[in-house]
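I'd like to ask you about the structure that follows.
Yeah, one chain of the complex is gone here, protein chain that is, but the others are all in their spots.
To keep things simple, chains are lettered A, B and C as they appear, and every chain counts its residues starting from 1.
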Amino acid sequence: MPEVIFPLDSSKKFEDQEKVGHNRWHPEIPPVATVKPGDSFRVHCREWFDGAIVNDDSADDILNAPLKTVHKLSGPFRVEGAKPGDLLIVDILDVGPIPGEDSGPLAGQGWGYTGIFAKRNGGGFLTDQFPGAYKAIWDFRGQIATSRHVPGVSFAGLIHPGLMGTAPSAELLATWNRREQALIDTDPNRVPPLALPPEPEFAVLGSLPESEYARVAGEAARTAPPRENGGNQDIKNLSKGTRVFYPVFVDGANLSLGDLHFSQGDGEITFCGAIEMGGFIDLHVDLIKDGMSTYGVSENAIFLPGTVDPRFSEWIAFSGTSVTLDGEQRYLDSHLSYQRACLHAIDYLTKFGYSPEQAYLILGAAPIEGRLSGVVDIPNACATVYIPTSIFDFDVRPSASGPAQIDPGPGAPHSAG
Amino acid sequence: MPEVIFPLDSSKKFEDQEKVGHNRWHPEIPPVATVKPGDSFRVHCREWFDGAIVNDDSADDILNAPLKTVHKLSGPFRVEGAKPGDLLIVDILDVGPIPGEDSGPLAGQGWGYTGIFAKRNGGGFLTDQFPGAYKAIWDFRGQIATSRHVPGVSFAGLIHPGLMGTAPSAELLATWNRREQALIDTDPNRVPPLALPPEPEFAVLGSLPESEYARVAGEAARTAPPRENGGNQDIKNLSKGTRVFYPVFVDGANLSLGDLHFSQGDGEITFCGAIEMGGFIDLHVDLIKDGMSTYGVSENAIFLPGTVDPRFSEWIAFSGTSVTLDGEQRYLDSHLSYQRACLHAIDYLTKFGYSPEQAYLILGAAPIEGRLSGVVDIPNACATVYIPTSIFDFDVRPSASGPAQIDPGPGAPHSAG
Amino acid sequence: MPEVIFPLDSSKKFEDQEKVGHNRWHPEIPPVATVKPGDSFRVHCREWFDGAIVNDDSADDILNAPLKTVHKLSGPFRVEGAKPGDLLIVDILDVGPIPGEDSGPLAGQGWGYTGIFAKRNGGGFLTDQFPGAYKAIWDFRGQIATSRHVPGVSFAGLIHPGLMGTAPSAELLATWNRREQALIDTDPNRVPPLALPPEPEFAVLGSLPESEYARVAGEAARTAPPRENGGNQDIKNLSKGTRVFYPVFVDGANLSLGDLHFSQGDGEITFCGAIEMGGFIDLHVDLIKDGMSTYGVSENAIFLPGTVDPRFSEWIAFSGTSVTLDGEQRYLDSHLSYQRACLHAIDYLTKFGYSPEQAYLILGAAPIEGRLSGVVDIPNACATVYIPTSIFDFDVRPSASGPAQIDPGPGAPHSAG
Partner (left out) sequence: MPEVIFPLDSSKKFEDQEKVGHNRWHPEIPPVATVKPGDSFRVHCREWFDGAIVNDDSADDILNAPLKTVHKLSGPFRVEGAKPGDLLIVDILDVGPIPGEDSGPLAGQGWGYTGIFAKRNGGGFLTDQFPGAYKAIWDFRGQIATSRHVPGVSFAGLIHPGLMGTAPSAELLATWNRREQALIDTDPNRVPPLALPPEPEFAVLGSLPESEYARVAGEAARTAPPRENGGNQDIKNLSKGTRVFYPVFVDGANLSLGDLHFSQGDGEITFCGAIEMGGFIDLHVDLIKDGMSTYGVSENAIFLPGTVDPRFSEWIAFSGTSVTLDGEQRYLDSHLSYQRACLHAIDYLTKFGYSPEQAYLILGAAPIEGRLSGVVDIPNACATVYIPTSIFDFDVRPSASGPAQIDPGPGAPHSAG
């Protein structure tokens, strides 16, 4: 086990730890630790809501999830010798739930959760169809997840960090703030909002001096979106064995990460759609000097995915096109196409006895694949969603004998607010 | 070999064959043949432009590709006993280039082509960056494709039909025409157009009586977009061994298909982005009576993909977010995110010596995977594109020693018009 | 389709064809055709018994299978410029049943067979437990095989040539005859025999001049065993896309091949254990000059397996050790261990309703994997056999609810003689 350079004590809040991380992006947040190219090290990660979501059968906590407090990030970690223009190589050596703690009140202690956010609290991919708040608790047994709220499915976790990235430069941060505010300004009162501006309330900025706090908190970017620095990419395939290359924008690179997922489907469609948890991650870092221009990687992350994630050979797939549920034709809108594909999958699963919310939660949490199948056939983009058939305890394929019927049990906890 | 119920003679034009197919969707196009549930049969398919694109080193044919003439479809095939409300099960038993003809003037005779369409002729996924016309010819050796226009890559074909579907009902057709015209009406003079309205010119309607031709040609839907009946889904994974379930909208189902691809990347991003070819397909059909309501599959196709397509264990992946090249922030636009991911991949490949067009053609034709990685992290959707590393003759991974340099050769033929 | 350089007419016997192949190994058998390095070409192959095994419900033909007549090989094909010491590169571009003939009396015309040979006619891997003759007929639908004699299983064929190799030199042939006769001499009257000596009766030697026939037929090696030249290796993974490297022992290499299998389990354990058929194979050849010494490949074939064979993610596996059924401990005998693993698998499958013979036939024909798991743990070698679970129509895994029961039907035809 590599040295723990960012420890977390599960009995304490994120802000009360020996080393305090952050929940905003800003170049001035001081590094909590320094590593050298070639180093391996372990980092603890807190689940993104720092314990606000609990292991029970109510969705009230999801309904009132404190979005201004997220994401609880570990870091920044300074990499010696990293300069703007370099590529930072990050190898994910290992990643998992909180080691040595398989029960307790904190997600990652043997369990995790998936939430459907209420529309008034951010919503999810299908918020128009699912405006309420729902929750599912998943139990871990080794690498297998099952849920008392979603019977009939079990699967090996495709464990990964939802969020990892380097610090933005001041210039890059300014670009983010400018372009996101411009978007917000097009419909400032929208529910849910179009984007999230800097929010000083609940900002955690590591060991930033008190004197700088107000200014920096007023500038620092929210962590929800992925951006040029990687960030909250929610790429389920950043699993163990993956090598990621990040652009470096500030001296030392200042790598931060968090938002661990025990599993997630492509898209993380219920918003809090992965199986959220705290845990640990072991990393190895290195540099390609001047790699940004050498490889043309200057405003995105690239990666070589690992080869030990769960393997499936059989799938059932659903297609969708860019026509709204109301029958309106949209022009090559893959986002909409994927929504329609997911809704078709949900409709299908309900025929086996699932509630629509249970089906939606499965799509959020299980290792489904979302594909951009056709993007040029005007006016309809075609997206597809692939569900591994072996995650179900029953035969999920269509046949002349009709769908098997599961016992959906009490269902996913719901809170209408 | 199952019985050939739709033969094509490679020496004759599509309209001059013994049995004539069609290139529009309409419920009244008469079936060319009838099959029974449980039957297996072979169908020949003509490449979508019926020979207009030739095996040479010019892109003039791509520049002037006659879009009103596409797609040349085999069918309709009437399935005895199929009624609206049923699900039609189609097993793809086999699919390949024109059997017994490995050289000749027709795509599918041992070769195929990938085109980048000019912006004024429909464009492609990245038409703003690639407004001109380009072409690559691919040679087949067994299941392996290589191209004199794109050196350094070779891969096993993921052979599939780009287009397959059932006939729409009159009501469904009317819905299509209504909603697509409404979209066109929002910007009727756009280049390229938002959608393609019915086009009597060059309409081929099988054995429809002369007396009905004008009316039906004026109503019949163009075949470019995928719709509720399946259609031009361009799903690369509809490969050998796949079972597809289509909704049935008319008595007899009236299945049609065509647009065979020797290979394609997710999205078919260059528009004519697959390796286009004619060939054969062997199908087996069956029915699930009343399956549309039983399984909730009423306005989309679902499928169980085959298990004999090419297998890769190592990939290089690129992410993109929904910020335009001009720096404008868009709201959760996965279509844009995938464009950016593809552009990042193209930039990367140019560092190895490829021209941007060669890189673009690789993404269109090779079995890349396009994924919807994050769709809820406002305001940025995250899409990723995965390229199998083993398709390259050289090591395509980033390293401290910098990119290997290929000899790009004369490059992809270009026609500026 | 590459040029057919060795055509077969399904209505004629192997010896009555336009070009006549051979069924023995000898350096003096004249080439039937010459190809050049870089050439692609098609070869037809006759099933190994040339039609003696028929599509019916009796095993009399298996009981009396004419072993002296096999294998019916296509070739030899001379490769221009090949010299002893070179490596011959053979790419398997495509391979399949008889094209364009999906019904008829010849295996490969839409069907194939698996036989359990009677002990007095050669036996199989488990001949002490299965001394009688049995047969199963398999029907092909696309790449899928099913059998009326073995219900409840279906699988995609892992199509491959059971036999391919270069001609031996006179010296190598002499070595074979010497060492095999020495083995036979240790127990000359054994049933089944230890090895098969040269057998002039039924020898087919292509276009060898009459004057040489008697001498050559008396020297020529039987084709049953694999040897330094490749030969009857029965490696199921020599599927489409595979590249094989053979040592060259005579000028021109003189490549021959045959014994096509629609599918086979590792070991081909029922002797005639694959799904036997005739068909076609498309090859591409090239040379590595002096490759035998350069790569140390002088008395075996090496290969790069293809990547489009059927893919499975879930298996049930059985182990065996080198203790005989009578309880005798043998020393590190992996052959025995694999027998015991297969017998354990057969016992297990009978609990689901299969007859032992049906289970045995499944292991012969389906794409099972046989592994040498432990070979050093004195005195017990450990071998394992892996069966893909998805080939069964039912859940084949052990559970508290006990095994599902299939209807075994009339079972596999049996002939006691």
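As a convention for this text, contacts are C-beta pairs under 8 Å (C-beta built on N, C-alpha and C of every residue); 3 or more make two chains touch, one makes a residue touch a chain.
Since this is a predicted model, take the numbers as computed values, not measurements.
Of the listed residues C:Pro66, C:Pro131, C:Gly353 or C:Pro403, the one in contact with the hidden chain in the full complex is C:Pro403.
Only one of the listed residues, C:Phe41, C:Tyr134, C:Tyr338 or C:Phe392, touches the absent chain: C:Tyr338.
Across the entire complex, the residue among C:Glu180, C:Glu219 or C:Glu357 in touch with the chain not shown is C:Glu180. Although one chain is not drawn, the whole complex shows that of A:Glu228, A:Asp282, A:Glu299 or A:Asp333 it is A:Asp282 that touches it.
Contacts to the hidden chain, counted on subunit C, fall at residues 87, 122, 124-125, 175, 179-180, 182-183, 192-196, 224-228, 230, 232-237, 245, 266-271, 273, 288-289, 291, 294-297, 299-305, 307, 313-321, 323, 327-335, 338, 340-341, 344, 347-348, 350-351, 369-384, 386, 389, 397-400, 402-403. The omitted chain makes contact with subunit B at the following residues, 311-314, 390. Within the entire complex, the positions of subunit A that touch the omitted partner chain are 1-2, 40, 91-94, 99-102, 141-144, 156, 240-241, 282, 284, 306-312.
By our rule, only the chains that are shown with their structure count from here on.
The chain with its Cα centre farthest from the Cα centre of subunit C is A.
If you average the Cα atoms of subunit A and of subunit B, the two centres end up 32 Å apart. Across the assembly, subunit C contributes 311-312 as residues in contact with two or more other chains.
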